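All protein chains but one are shown in place.
A and B are the chain letters, set down in written order, and residue numbers restart from 1 in every chain.
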Amino acid sequence: MPEKFDCIVVGAGPAGTACAYELAKAGVNVLLLERGEYPGAKNVMGGVLYRKMMEDIIPEFYKEAPLERPIVEQRFMMMDKESAITFSYKGLEWGREPYNNFTVLRAKFDQWFAEKAVEQGALLVCETVAVECIVENGRVVGVRTDRPDGDIYADVVVLADGVNSLLAKQLGFHREWRPDEVALATMEILKLDKTVIEDRFNLEPNQGCTIEIFGDATKGIVGTGFLYTNKDTLSIGVGTLLSGLIKHKMKPYDLLEYVKNHPMIRPYIQGSEPVEYLAHLIPEGGYHSIPKVAGNGVLVVGDAAQLVNAIHREGSNMAMTSGRLAAETIIMAKAQNDFSESMLDQYRMKLMESFIGQDLKKYKDATHHFERFPQYFEQYIPMMNRAASQMFTVDGASKWEKQQKIWRDLGSAKQKFKLARDMMKAWKVMK
Amino acid sequence: MNFDDYRGIWVYLEVKDGNIAPVSLELLGAGRQLADKRKTELAGVLIGSGVKPLAQTAVTYGADVVYVYDDPIFAYYRTEPYMRALLDCCEKHKPEVLLYGATPTGKDLASAIATDLPTGLTADTTILDIEEDTGLLLASRPAFGGNIMATILCKKYRPQMATVRPKVMKALPPDPSRTGRIVEEHIALREEEMRTKVLEIVRETTKKARIDEADIIVAGGKGMGSKEGFQLIHQLAEVLGGAVGASRDVVEAGWIDHHHQVGQTGVTVTPKIYFAIGISGAIQHVVGMQNSELIIAINKDPNAPIFQSCHYGIVGDAFEIIPLLIERFKEEIPKVKAAADVKEEIRHA
């Protein structure tokens, strides 16, 4: 007779592990299934972990978790072919407790986090793929794994199986994602001496810096590049909407190579040695793409529920919070021994009331807007760079003349009107 | 333990197909150098049935003394009787150093002897040296999957023992005029007391190359153009008696199944020779083969990163080069084989 758990969580990423951790802590008998060799083995992200949402789960986790560097500086580069405009904020208050956020390497961090869930009493089983939900009388009663004698039952199943959530799709919760709802991120981890990193990025030991790169990083395709400092490695990557790659007939790896060789980026990474290559899909459909997240005996959390704020490159924090909210709901459901959809749907309400729902709603049209109007990346960023170059090049021309020139560079009256309209639109989707 | 009681460099003489195994002759060559440096005798220990005539062969290859245990109970190798004989010899004559070929038999015997004596044993040695004054054996070997070399010492026990990889040391040219002592030894063993019995010996000649065990891997990438083009990779592998490897995109394109995929998401391999043909050399591929002994890259693009990760590279068209290679290997490999056979024959003549 197959064993029955109170809850099965499918996927030991930040969402699933957060959920399992909270459940185990409350004394719920929870099985955490992971397809990778260990938690984090198959997980990819740029590598920024947000302190607040993690602390909601494990207070003062930063005292023991395997973190890379607390981030004290965030830079934003508007990059053209051989120029860039950079904005930056550096604040030492972020380098002290309780910190703001950290760079992490997921392979290390996820393992540690899952270990914490196990300490709370969750049972972690790796190298096991959940292939489908077992549905009886219209409700999910367990999962079928790829292993022999692989059926396992539970009162409730939490799907934290990532962006492509096969299980949620089988249940009809969501359709196949469109290429403009998912981004493909490719990244490399580059080994570089600790002191060299600190020199190049102007950091003290135990300080980190993140650089978000817009414009030529993606050759004008909607998306961003990033370069983050870890302890003795750099994470460099580029993420673009799948639709953009298809349209431009680009291979993601080529784009990464392009960024690595970009004259604005190369000096940062010179002399480093690639130690790992990773690629992953990121759900960027936003608010409009959030699927059904609760059913009879089942909840969907994290990437599987498309909970990513593409504009602020936030995902792991939303994942963790969604996992925590799912756990809260399950604990409540267990108390009443009611795992019906109407009961579990309280999770959706919690989600929408939280910062997740609020933020995703705020930016609900942003990605789509930039995807539909590629001129922001293709034309305006180079235009800004030309303007800056004009303004700051000392060549004997008067500042007045320079302004005239910049103005002319914006094109005909019609083009200027379009530019103004685009900026208004951008403001509207971002505000 | 009085170290002064232990003298002489010994080689266990493995018998294979009625002859002294090539590795044992190589060890006589290496042992000769050690013995000369230490100004001591080189001895061989010969165990088998009807093997006495081979003792003289050992002398011609450098031995000063050969201890012979010739008895029907030694008709084929078994740990127990061989171990008892060699232990008997060690107790009687006390060698300072005892070397074995790192063959299945040599390793099996050495491990048992080391436990019973007891003494230290260094496995798979590739470099041997001895301290002239102290007689301390410096046995060096690749460690941790060949990532480092380590020198191993055994300071407090005698004899010092090591198994030595075949084809690393050099045998001396046989000198028929050499003379040496041949000492016949006996040990009373009864077949009824033996706990193991060999029922049958089966010779297998077919060598089926598996990618994770193959000595030679010919790997092809997207540069081979198509599944049909990739056939050239198979052909070259076949001529070389090697296995076929592939990069990820080739596997994804369905030219070959995923068992052949080398790299981060495939198999990691460490063959003696690795051919990367039409493979660009992305990091995810390179991590799967970078520890190979000899990496040869063939690629049309002189800027392909694979040229940073190989020992030798050819910039050129694989479709032109591979057929030439196949043709030339077909001519040359049989010659190498023949030369080896002739050497064997001379050795045993």
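In this section, contacts are C-beta pairs under 8 Å (C-beta built on N, C-alpha and C of every residue); 3 or more make two chains touch, one makes a residue touch a chain.
Everything that follows uses one rule, which is that contacts and distances are computed from a predicted model.
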item: UniProt protein name of the chain not shown, from "Electron transfer flavoprotein small subunit", "Urea ABC transporter permease subunit UrtC", "Succinate dehydrogenase cytochrome b556 subunit" or "Multicomponent Na+:H+ antiporter subunit A"; value: "Electron transfer flavoprotein small subunit"
item: Visible contact partners (per top-of-document touch definition) of the missing chain; value: A, B
item: Residue in contact with the excluded chain [from B:18, B:104 or B:173]; value: B:104
item: Touching residues on chain B - with respect to the absent chain; value: 16, 76, 79-80, 103-104, 107-108, 110-112, 114-116, 118-124, 138, 141-157, 166-167, 195-205, 213, 215-216, 240-241, 268, 270, 272-273, 287, 291, 294, 296, 302, 307-317, 320-321, 324-325, 328-329, 332-333, 336-337, 339-340
item: Touching residues on chain A - with respect to the absent chain; value: 2-3, 31, 37-38, 123-125, 127-128, 145, 147-152, 275
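The rule is short, and it goes like this: only the chains that are shown with their structure count from here on.
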item: Geometric centre distance via CA averages, chain B-chain A, whole Å; value: 51
